[in-house]
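For reference, the structure I am asking about is given below.
Removed from the display is one protein chain of the complex; every other protein chain stays in position.
Going by the order they are written in, the chains are A and B; count residues from 1 in each one.
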Amino acid sequence: MPETAVPSAVDELKFRDPAKARALAAALGKVTREVGHAPVSVMHVCGSHEQAIAKFGLRTILPKGLNVIMGPGCPVCVTDLPEVDEAVVLAQDGKIIASYGDMLKVPGTAQSLADAQALGGRIEVVYSAAQAVELARDTTDDVVFFASGFETTAVATAAVALGDVPPNFSILSAHKYIPPVMEIVAEMPDSRVEGFLAAGHAAAITGWKIFERFVEKHRVPVVVAGFEPLDILAGLVKLIELVRDGTPRVENMFPRCVTPDGNRNAQRQLWRVFRTQGGRWRGIAHVPNGNLRLRDEFAHLDARSRYPIDLRRLWTHAPSALTQVCICGEIMAGLNAPENCPLFGKECVPESPVGACMVSSEGTCKIWYQYGGHPEL
Amino acid sequence: MCLGVPGRVLEVRGQTAVVDFFGVRRETRLDVVDEPVAPGDYILNHVGFAIRKIPTPEIGETLALYEMLLREAEHDIMAADVRGEIDAAPVAEDGPDA
Partner (left out) sequence: MSTVLRSPGETIREEVVTLKHGAGGQAMRRLIADILAQGFAPGPPDGIGLAAMDDGAAIRVGERWLVVTTDSHVVHPVFFPGGDIGRLAVAGTVNDLAMMGATTPLALTCAVIVEEGFRRADLERIHRSMQETCDEAGATVVAGDTKVMGRGELDGIVINTTGIALADAIVPDAGLRPGDRVIVTGTIGDHGMALMAKRHVLALEGELRSDVAPLNRLIAAALAAAPGLVSAMKDPTRGGVASALHEMAEKSRVGVVLQEPALPVSSVVRSAAEMLGLDPLHIANEGKALLGVRPDAAGRVLAALRAQPLGRDAAVVGECIVEHAGRVILDTGIGRRLVSEVEGEPLPRIC
C-alpha cells in the first residue's frame, strides 16, 4: 500500500489511531455511567462533527447510554427556500451562478440549482470565493456568487468583498451566524440537551470565549472540539465529565486551532462587510440575528440591490404537500430522529430530497440514509 | 459545518501562499489569517483561505491531552479490558484474511 510520506499527513493520522479511539470510547462509557442517569443527551451544532462521526463509524462504538444529538449545524440544511429561489431566478435570468458544490441539490420552492442547470441555467461549482471572482474576470457576463455557509465561510466572502473585484461580480449572501441559534435550541421547552459540543473551525474565527455568556445564561457546559475521531471522542469525554460534575463551563479541547479570542483579523473583516439580520432558518424557526447580510456600503456588490429578483414567478406551484409532512425542523432541533419521519427512505431519498436534511452531505437524514443511524453491523 | 484542512506552506507570494496538503498543492489566500505566515508553517485552510496558523508544538500538546484522558480512564477495569482486546485484535493492515 502506498505510504503517506508527507510529514503533515503523519501528524494528522495520529488523530485517527484505532486503538486510542477505542480506549477513549471506553473512557466515555465510564464517565457516561458515572453521570447516574440515562440517557445522557448532548448536542453538537456542527455538520462536520456528524460527518466525521459517520465517516469513521463512531456511532457503533459510542456508549449505549449516551445520546449524541445532531443540532442545526448544517448551513446548507438551514438555508431557506426563498434563498434558493433567489439564486434560481437569477440563473433563469441568464446570470452565471457560482456556488459551492454543497448547495446544488438543495430544493427550492420549485427548483434546485441542479434543476435550473438541467433546464439550461449556467451554474458553476467553485471551491473558493476567490474562484468566483476569477470566473467573473474571465467573462463579460454577470457572475453572482451564491455565498452559503456559517461565519467561518463568510469570512472568505468578506475578504473577497474587501479586495479588488470586477464590475460584473456580485454576491448573493445566504450566510448564517451560529451563536443565535444555539440560544434558540437551549431555550426550546422540550430541550433535553445537557451539554453542547461546539464546532472547532467556527471557533477558530470567533474564539472560545464567545461561549462563556451562553454557559452562564443556560447553565450547560460547552466543549470546543476538532474533527478527527480522537478529537471528537476526547471532546465528548470532557463534555460528559462536566455534565457528571455539574460544572457548566467552556473547555477548549482543540487548542491547535482555537484560542480564547479567535482570529481578530478575520472578525474585523467579517463585521466590516456583514451585519446580522433576523430570518427564517429552514425547519427551525425565525432566528433573530441568524442571517449575515451585506452592509449598505457594499450595496454595489449585493445581488439583491443590483438585480430585480422576482420570486413570485416561481410560486405558481403550491408548495409541495410533502414538505408539510417533513419533520426536518424537529430533527435539527434534536427532538426527533429520521426513522420517525414517515417520508424517510420512502418519498424522501438523496436522489429526490423533500427536506434539506436529505440534501447536504452533512444533513442528518442523508447521513442516516447513507451511513445507517444506529446500525447493528 | 466547515471543512478545514491543514497544510504546510511551501511558498509565499504577497497575499497568496502555495500550500502542500499532504501531496496536493493549491494556492491559499492569506487575507484573513492573523499572523505572518512563512514557508514551513502549518495553516488551516477553509474554502481557499488560511483561517489559522497552526503552531506545530500544539499538535503534540493536543495528543498529550488525550493521553492524559486515557490515563485517567486506565484505572477503570472496563477500559483496561478494551485495551486488552485491542492488543489481541489482528493488525488492521493484514486485512480480512488476518
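Throughout what follows, a contact is a pair of C-beta atoms (placed from the backbone, for glycine too) under 8 Å apart; a residue touches a chain by one contact, two chains touch by 3 or more.
Keep in mind it's a predicted model, so treat the numbers as computed, not measured.
K.L.:
Which one, A:A27, A:V68 or A:L135, makes contact with the chain that was left out?
P.N.:
A:L135
K.L.:
From the list A:P63, A:P82 or A:G149, pick the residue that touches the absent chain.
P.N.:
A:G149
K.L.:
Which residue, A:P179, A:P229 or A:G334, contacts the hidden chain when the whole complex is considered?
P.N.:
Selected residue, touching the omitted chain: A:P229.
K.L.:
Give the residue, chosen from A:D164, A:D190, A:E297 or A:E351, that touches the chain omitted from the document.
P.N.:
Residue touching the chain left out of view: A:E351.
K.L.:
Where does subunit B touch the missing chain, residue by residue?
P.N.:
Contact residues on subunit B toward the absent chain are 1-3, 5, 21-27, 45-47, 92-97.
K.L.:
Under the stated touch rule, tell me which residues of subunit A contact the chain that is not displayed.
P.N.:
1-6, 9, 16, 18, 21-22, 47-48, 51, 54-61, 74-76, 100-102, 104-105, 107-112, 114-115, 118-119, 124-127, 131, 134-135, 149, 153, 229, 317, 319-323, 347, 350-352, 354, 360-362, 369-372, 375, 377
Operating definition for what follows: only the chains that are shown with their structure count from here on.
K.L.:
Would you mind writing out the residues of subunit A in touch with subunit B in their complex?
P.N.:
The touching residues are 1, 4, 6-9, 11-12, 14-15, 18-20, 22-27, 29-30, 45-49, 73-75, 100, 127-131, 149-150, 152-153, 155-156, 158-159, 162-163, 178, 199-202, 204-205, 226-227, 230-231, 234, 237-238, 253-257, 263-266, 269, 362.
K.L.:
Where on subunit B does subunit A make contact in their complex?
P.N.:
Residue list for subunit B touching subunit A: 1-4, 6-8, 20-23, 29, 31-34, 42, 44, 46-49, 51-52, 54-55, 58-59, 61-63, 65-66, 69-70, 72-73, 76, 78-79, 81-83, 85-87, 92-93.
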